[in-house]
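Left out: one protein chain. Kept in place: all the others.
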Amino acid sequence: MNLDKFKIRTDLAFESLDMEEIQHADEVINDEFEHDKLIIKRTVISENIGKEINRKPGIYYCLDTSAIKTHDHDDLVKCEEALSLIIKEVLKVENINPSQQKGLLVGLGNINVTPDALGPMVMDNVIVTRHMFILNPNEVSEGISEISAIAPGVMGNTGIETYDITEAVIKKIEVDYVIVVDALAAKSVARVNKTIQVTNTGISPGSGVGNTRKELSKGTIGIPVIAIGVPTVVDAVTIAYDTIDMLLKYFNQKLNEKETPGQKIIFSPDKIDFSQAQVPEDKYTKEFLGEFGLLTEAEKVQMLQEILTPNGYNMMVTPKEVDIDIENLTQVISGAIDRSLHTIVDNGIIS
Amino acid sequence: MNLDKFKIRTDLAFESLDMEEIQHADEVINDEFEHDKLIIKRTVISENIGKEINRKPGIYYCLDTSAIKTHDHDDLVKCEEALSLIIKEVLKVENINPSQQKGLLVGLGNINVTPDALGPMVMDNVIVTRHMFILNPNEVSEGISEISAIAPGVMGNTGIETYDITEAVIKKIEVDYVIVVDALAAKSVARVNKTIQVTNTGISPGSGVGNTRKELSKGTIGIPVIAIGVPTVVDAVTIAYDTIDMLLKYFNQKLNEKETPGQKIIFSPDKIDFSQAQVPEDKYTKEFLGEFGLLTEAEKVQMLQEILTPNGYNMMVTPKEVDIDIENLTQVISGAIDRSLHTIVDNGIIS
Amino acid sequence: MNLDKFKIRTDLAFESLDMEEIQHADEVINDEFEHDKLIIKRTVISENIGKEINRKPGIYYCLDTSAIKTHDHDDLVKCEEALSLIIKEVLKVENINPSQQKGLLVGLGNINVTPDALGPMVMDNVIVTRHMFILNPNEVSEGISEISAIAPGVMGNTGIETYDITEAVIKKIEVDYVIVVDALAAKSVARVNKTIQVTNTGISPGSGVGNTRKELSKGTIGIPVIAIGVPTVVDAVTIAYDTIDMLLKYFNQKLNEKETPGQKIIFSPDKIDFSQAQVPEDKYTKEFLGEFGLLTEAEKVQMLQEILTPNGYNMMVTPKEVDIDIENLTQVISGAIDRSLHTIVDNGIIS
Partner (left out) sequence: MNLDKFKIRTDLAFESLDMEEIQHADEVINDEFEHDKLIIKRTVISENIGKEINRKPGIYYCLDTSAIKTHDHDDLVKCEEALSLIIKEVLKVENINPSQQKGLLVGLGNINVTPDALGPMVMDNVIVTRHMFILNPNEVSEGISEISAIAPGVMGNTGIETYDITEAVIKKIEVDYVIVVDALAAKSVARVNKTIQVTNTGISPGSGVGNTRKELSKGTIGIPVIAIGVPTVVDAVTIAYDTIDMLLKYFNQKLNEKETPGQKIIFSPDKIDFSQAQVPEDKYTKEFLGEFGLLTEAEKVQMLQEILTPNGYNMMVTPKEVDIDIENLTQVISGAIDRSLHTIVDNGIIS
């Protein structure tokens, strides 16, 4: 049976690793760093692993911002710093020297759909300088790099594939590298508006209607494409699957605490680290969650999709606070991009 | 065990009826009408039933707009017409004659949080006339009623209880009736941004922090309060519970189609009317979904809340398309209010 | 003395005619039509006249919407109809058949600067269909033409010349004609947000920084370029010059009414049609407004600019009600474009 189309769609690399059994496990590089209490994960996908998990080989950084508080200016600045370190690292991996090379920033998405507005909003906030280099090249201060920026919109509004607009502009103005910002779909409720991924593998813009989706990457346009993505939406299947998974882990924890499930399955509330927790042995899983509980992840997801999707219940959702989330993310990402590209910003001379 | 605090919170009356076993079932009035393919439900809650389901006695109308297509102007106008019929009906129940009496419209919610912006946005769109009656009473055309409107904001932004601002204004300007518009939490994914409820029982504005939540109703302010509410958010517990419920009904349907669950529990996708479907008998429920499946609704919800809430996963979400949804609802509700109150609008003389 | 740089800058063709003494006056075609109380002016600039007034030869239509009331839906629809007639006329002049040819709509300007947001806002409202022709060509209804749309932003935000982005996209997607929408500067206070010009002569996008301004026209890109422009800003010099001109005409009118200026120059308020009124004879002008009054238009404007500009007082302004004005204009122009291009819209089948 081809479960491919039922695979939980996710654009975060380490999520793909979580959910597959990797054959070339020895090739996996999966580091974790901490910067100012923020967790940074680095995943390197080799050619072999990439084939296994159907994901492009390359480097993926993941910044978990869930420690920060919305509205707290200092916390947002910490995120900005951590993210700028990551972007600089990926620029280095791609041998890009912003002070010597010309960059184009591309903000994907639809500015009129709040959870999809991140890309265009970041473009509205970054420092753009290319026109200064053209009009008054001698007056450009030391430490400012040559940067242009576009928000090509979405196909439903322009009638044109995002890839086509972007490629046309890239060819016209001759740039050396591209940094793309986009909103993604999340695999986990916990990650929505909380995780920022940076990769050197490019991105496939657009909603992927039909077969017309074209990838924006070094392979297709010939120059490095760094993609910064944030999951801002999640579908109901994911929420339901996550919950059922937590249900099993919660049950297992109670089991281990010697509470007998057969007799009393209502427990007291508890704080659990689900990323570390285990599901129960099969016999307990069967007892607690029946045949359904014994299905594999892919099978559970398939079944949930079969039920929700044809009946119109598998909608994409976003947190109620999406407006302020997107505003904060815009500030963090545009600030981090500015710092990574212009030393004059990184040194605090301008802001 | 007191499951009260685990009751799925819902502000739609007929949902409360669905989920309880009513003792005074003979007192229930639960009609269903159709207007231009739109389904209207009318629920009358008697004193006795009100006590049973912990809901204020009164009349509740529910307009299901799920037949309409976003963006389709003609469909939106149909909704506006159906809703204006309902509002007129509730005005009549309350003996309000808008051409003779003074009305205040109140838009609850936070205009900066899109799924909570419905109330203030409707206030921005309704026809307001009170100042014309004060400044040039002789120049007001026939068929225009005296209407004022406020959007009192939310306590987190004003520091003041919404109830207090509203009550102070009502007393100051001496009005005869109030129509309140607010965004609610939904019990069902299917109803988010799709169902409009109109009731004569008033409303409790605000997020109900602490015990300070005060009800805005005839009982508290002495004049009729008609509340128009739309569920615009849903929490993860509700999504998960709904999904598990559908899982059982789906399984039951497959059972009835003679597919044996024990051997093969992955079926083909199917369109099911879940509002009519039944859950399986207990032995099949146990087989398919274990002990968890056998829990009552209240117990399942309690357990889901115990797992999701303390771990920060029970977030309130809204559909990705919330911006356009709220815009359409604003148009429908403000148009329906204008038609219900001003005969000059209802007759198409002005729009 | 070269007064060229002091010429009042205006993008409306018939204004240029007003202010120059034309040698080839016999070649001037300057018609005036009325449609539903709206005045439409048609000006045809021949090669000779074009040279004289430094303006591109071609056809210019000007729709005066000052009769319409803001907020009045019926009045806006009348404007939309009149404008769609004009656009169809210019399409015909250019031999464009929208049902057979592919069009690109371009919205110039900065969506974050309200008086400059008209172009991008119209793009957000027009019907775009090109992706339907690509994805499901057989399902496109009769009466729908192939249209794409972009809002290329402004150089200050993108670092890229608007012309370059537009040209790159035009080449990439192969269209047959272009319709550009832009906000302009007005010569007259009276015309701000009130006059819509349509021409087949193209447009020079951007703020014209340095010498980099490139024209978007048939001459440069090889396909017809229809430009729809609305003056949304006016500078202080124009306001001051207009006022002084009205002062002289007002004085002259009072003179003709036999009121002697030397003795009593404060008169009673009066409604005057300044477009028809005359300035006084020189001796009276000198008496009333001194040497300054005797200067030519170009000299007066030069002097006003000399005083205001270096001291920072020649700011560009827009009416206080700019938000609602731009919203109404967006509705009128996007509706008129849709009707001109898609017969299914013009026939009222979809809206």
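Note that the chains are named A, B and C in the order they appear, and that numbering of residues resets to 1 at the start of each chain.
As a convention for this text, contacts are C-beta pairs under 8 Å (C-beta built on N, C-alpha and C of every residue); 3 or more make two chains touch, one makes a residue touch a chain.
Predicted, not measured: the structure shown is a model, and the values here were computed from it.
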| item | value |
| --- | --- |
| Option touching the unshown chain, where C:Ile45, C:Ile59, C:Ile203 or C:Val233 are the choices | C:Val233 |
| Among B:Glu89, B:Glu167 or B:Asp346, the residue in touch with the chain that has been omitted | B:Glu167 |
| Identified contact with the non-displayed chain, of C:Gln101, C:Thr114 or C:Thr343 | C:Thr114 |
| For chain C, the residues touching the chain missing from this view | 1, 112-116, 189-190, 192, 233-234, 236-237, 239-240, 242-244, 246-247, 250, 261-262, 265-272, 274, 285-293, 295, 299, 302-313, 315-324 |
| Contact footprint on chain B, counting only the chain that is left out | 112, 123-124, 128-132, 134-135, 146-153, 155-161, 164-165, 167-169, 171-173, 209-210, 212 |
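Here is the rule we go by: only the chains that are shown with their structure count from here on.
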| item | value |
| --- | --- |
| Rotational angle, Cα trace of chain B fitted to chain C, multiple of 5° | 180 |
| Shared interface numbering between chain C and chain A [over half = same, under half = different] | same |
| Rounded Å distance, chain B centre to chain C centre (Cα mean) | 47 |
| Geometric centre distance via CA averages, chain C-chain A, whole Å | 45 |
| Junction residues of chain A - those touching two or more other chains | 112 |
